[in-house]
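Shown here: the complex without one of its protein chains, the others still in place.
All chains are identified by letter, namely A and B, in their written order; residue positions are counted from 1 within each chain.
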Amino acid sequence: MTEIVLTIDDRQVKAEAGMTVLQAAQKAGIYIPTLCHHEQLEAYGGCRLCMVEVESRGWTSYVVSCLYPVAKDIIVRTRSEKVDKIRKVLVEELMAHAPDSPELVKLAEEYGADRNRFEKEASFCVLCGLCVRYCNEVKKKNAVSFFENGSVRQIKFVPEVAKNECWDCQECFALCPTSYAQAAYLLTEALAFPGQRKTASRVAKKAAKPRMVIPIMAVPMAAKDSH
Amino acid sequence: MSEETISAIIEKYRGQPSSLIHALVEIQHANHWLPREVMHQVADALQVPFAQVMQIASFYKTFSLTPKGRHEVHVCTGMTCHLRGAARLQAKVEELTGLQDGQTDADAKFTFATGACLGSCSIAPELIIDGKHYGRMTPDKVEDVLKQYE
Partner (left out) sequence: MPKLQTATELEKFRTEILAKRSSAKPCIAVCAGAACDGLDSAAVAAAFKAAAAPLGDRIEVRTTGCHGYCEKGPNVVVTPGDICYFEVSPADVPELIEATLKGEVVERLVYKDPKTGAKAVHMQEVPFYKHQTRLLMGDNPKIDPMKIDDYLAVGGYAALVKALTTMSPEQVLDEVKKANLRGRGGGGFPAGLKWETTRNAPEKTKYVIVNGHEGESAAFMDRAMLTGNPHKILEGLIIGAYAIGAQKGFMYTRHDMPLLEKHVRNALAQAAEYGLLGKNILGSGFDFECELHFDVGIFVSGESSALMRSIEGNVPEPRPKYIRTSVSGIWDKPSNLNNVETWANVPQIIEKGAAWFTSIGSEKSKGTKLVSLSGHVVNSGIVEVPMGTPLRTLVHDIGGGVRDGKTLKAIHFGGAMGGSIPADLIDAPLDFDGMSKLGAPIGAGGLLLMDEDTDMVEVSRYLMDFLTKESCGKCVPCREGMMQMLQILTRITEGRGKAGDIERLQELIEVTGVASLCALGKTSGDPLKSMFRYFKPEYEARIASGSDAK
C-alpha cells in the first residue's frame, strides 16, 4: 500500500493510502473526539465533532476527519480557535437534549460548553445513529431506525421486528451515549407488545415441550384410581 | 378499487429494491395514504427491510401514513406566496375548516396542508384543491371556493 506522510498537530504521521485522517491520527496516538464513530460501522459524518482544520495547497478548510481521506503533505490541526468553537457549540446544542450524557459532560468540560445555553428539549437522543447503524450493518436486523426528517428526526424501534429480535440481542444499548436506546426499547415493548417479547429461551422451551393434543376419550378408570 | 390496484403496483415492482420510491409514489397517488400492512407487503415484495420502507414513508411529506380526506386543500407557502399574503390565506382556511397544517377533519372531507412552491408564482397567493389552482386568492374568496367541495 502506498505510504502517505502528513502532518497532524505539528507531528509527521505516516499513513496508508485509503485511510481517513481519523484513522491516521488514532494510529499515531493522537486523540480526536468522536461521538457517532465506531470501528465496526461505516463512517457516518453526522455528529461533526471530529472536525479538524486542514491546510492543503494554501487553502484552509474544515472537514470531518472520520471521512476525509489522507493526502500527501496536508497539514492537519485537531485543535484551533475555530475547531474548538465548533465543538463547543455542537456540544451545547446536543446538551439541550441529553445534558447528563457522560460523554457530553466530559466534552463540555474540555471545551467550556454551557449545558444550559439552549432551552432544554428533553428527547435524550442525540441522533448519533449508532444503534440504527449497528442493527442495520452488523446485526442486519433493522429493528430500529430513523424516522421523519429535519429537527423532528427521531430514532424509534419497529415493534413488529423488535418483538422478535431485541431481547436476546440488546447490543445497541451499550453503544448509546445517552442510554436512550435502552429506554426507547423498553417503552416500545411496554406500549406495543407487553409481555410478548420473543426470546431464545422461550422459543427453546416451546420446542423442547411440544404441545399435547388432548385425545377425545374418557380418562381410563385405572389411571384415576392410582392417585 | 384500492386493494387490487395496490397489489398490481406491488407486483410490478416485485424484486426491485431500488424502485421503492416509485412503488410508494404510485400507491400514495392511488390510495391517498400508505397503510402499515401495505408497507409490510411492499417490504416483502421488494426485498427491502420494513424499517427502511417506514423510514422513507415518514421522511417525505408527500406520503401520508394516516388516512386522508376526500379533498386535499393546499395553501402554497413558497416565498412569493408568502410575500403576497399566504399567511392570511392560511389563517382563513384554518378558521373555516378548523384544521391545522397536516390535519384531516372528522368527516374525512378535507385534509389541509401547506407546502412549498408549485411554480405558479405569478398568480400568488394560491389555494390548490385536488390539484386545481385558485390563483390570486384573497381571504374573502376562500369560503365560496371551499363550498364547492362535498
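Keep in mind that, in the parts below, contacts are C-beta pairs under 8 Å (C-beta built on N, C-alpha and C of every residue); 3 or more make two chains touch, one makes a residue touch a chain.
A quick note: this is a predicted structure, and the numbers were derived from the prediction, not measured.
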Residue of A:A24, A:L90, A:L107 or A:C172 in touch with the missing chain, whole complex considered: A:L90
Which of A:Q40, A:N149 or A:Q170 contacts the chain that the document leaves out: A:N149
Residue among A:K27, A:K82, A:K106 or A:K120 touching the omitted chain: A:K82
Contact footprint on subunit A, counting only the chain that is left out: 45-49, 51, 62-64, 67-69, 82, 85-86, 89-90, 93-94, 96, 118-119, 126-127, 146, 148-153
Residues of subunit B (touch criterion as defined above) contacting the omitted chain: 17-22, 24-25, 48, 52, 55-56, 59-63, 77-80, 82-84, 115-124, 126, 131, 133, 135
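Criterion: only the chains that are shown with their structure count from here on.
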Separation of mean Cα positions, subunit B and subunit A [Å, integer]: 34
Subunit B residues touching subunit A - in the complex, by the definition given at the top: 40, 49-52, 54-55, 58-60
Residues of subunit A that touch subunit B when the two form their complex: 136, 142-149, 158, 160-161
